[in-house]
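A single protein chain has been removed from this complex, and every other one stays in its place.
Right after this comes chain A.
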Amino acid sequence: MAQMTMIQAITDALRTELRNDPNVLVFGEDVGVNGGVFRATEGLQNEFGEERVFDTPLAESGIGGLAVGLGLQGYRPVPEIQFFGFVYEVMDSISGQLARMRYRSGGRYHSPVTIRSPFGGGVHTPEMHADSLEGLMAQQPGLKVVIPSTPYDAKGLLISAIRDNDPVIYLEHMKLYRSFRQEVPEEEYTIPLGKADIKREGKDLSIITYGAMVHESLKAAEELEKEGFSAEVIDLRTVSPIDIETIIASVEKTGRAIVVQEAQKQAGIAANVVAEINDRAILSLEAPVLRVAAPDTVFAFPQAETVWLPNYKDIIETGKKVLNF
């Protein structure tokens, strides 16, 4: 097994599927010779040629349309949107077209498309690069939304996403790209979409989270342990659809839960998780389910970013409110 960063694991997954399936095409802005602005597609054009891995003109909506059209010709497109803040330019292709293809055509056509895109705070980007917009995507029926938190998960989830016959939005947290290495098998493996992973077991409190907040939550769980609280950390991995069984089983065990997201508090993934817990496990709860999230503003400029982003201290504070309720 190799030690890989998340970005290396992503490249490895793309290479694996480009090898496995001649219908897989990787394209987007600067993904060819340049290997992508984060080097996610490093070396792929060299290995698979310009027919399979290619640069597009600089237009996100056009990239979305290309994905729809190539999908209609039996390809399995894996376009990159250079930063997810640019997604507004391609919203029609995603929500208006890809997500509706199966229904609109009575099942004749579908969209086996995986849109990859970096997002996430803590790396001091200019505006419109870091926003967590997974909530927008999750509200669109017909899409799956995946957010890995580790190199191992990143590879297995991306392979599953590419093989999925429906559109998948695969979001890569920029802070996690090179923050740590992990053992990642060089051979292929898949992680099913829609399945959460218990990253740490516990019995007093369920911390349900995803993306970079998995690591803040694990840090918080360690601190809470020192104070005698045993926290379970659930990494959703797929934020739409969520793994309701794992969430409910955990909450029924612990009786207490918080939901942690980097995104703004309003609407979004955490709100949905809280609502589902209320619908399904209210009688198991010893305390209200609280959320840790960013304030309801757009993503902060770099100077205010550190305070804006939720961190392990916020998680401990909210966790204790629920533990001591």
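Following the convention adopted for this analysis, contacts are C-beta pairs under 8 Å (C-beta built on N, C-alpha and C of every residue); 3 or more make two chains touch, one makes a residue touch a chain; residues count from 1.
By our rule, contacts and distances are computed from a predicted model.
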From "Cytochrome c-type biogenesis protein CcmF", "NADH-quinone oxidoreductase subunit K", "Pyruvate dehydrogenase E1 component subunit alpha" or "Glutamine ABC transporter, ATP-binding protein", the hidden chain's UniProt protein name: "Pyruvate dehydrogenase E1 component subunit alpha"
Residue in contact with the excluded chain [from A:15, A:39, A:102 or A:219]: A:102
Residue among A:51, A:187 or A:227 that touches the chain left out of view: A:51
Touch criterion as defined above, residue of A:2, A:59 or A:282 at the omitted chain: A:59
For chain A, the residues touching the chain missing from this view: 25, 51, 56-57, 59, 61-62, 64-75, 92-93, 96-97, 102-110, 141-142, 144, 164-166, 194, 241, 244-245
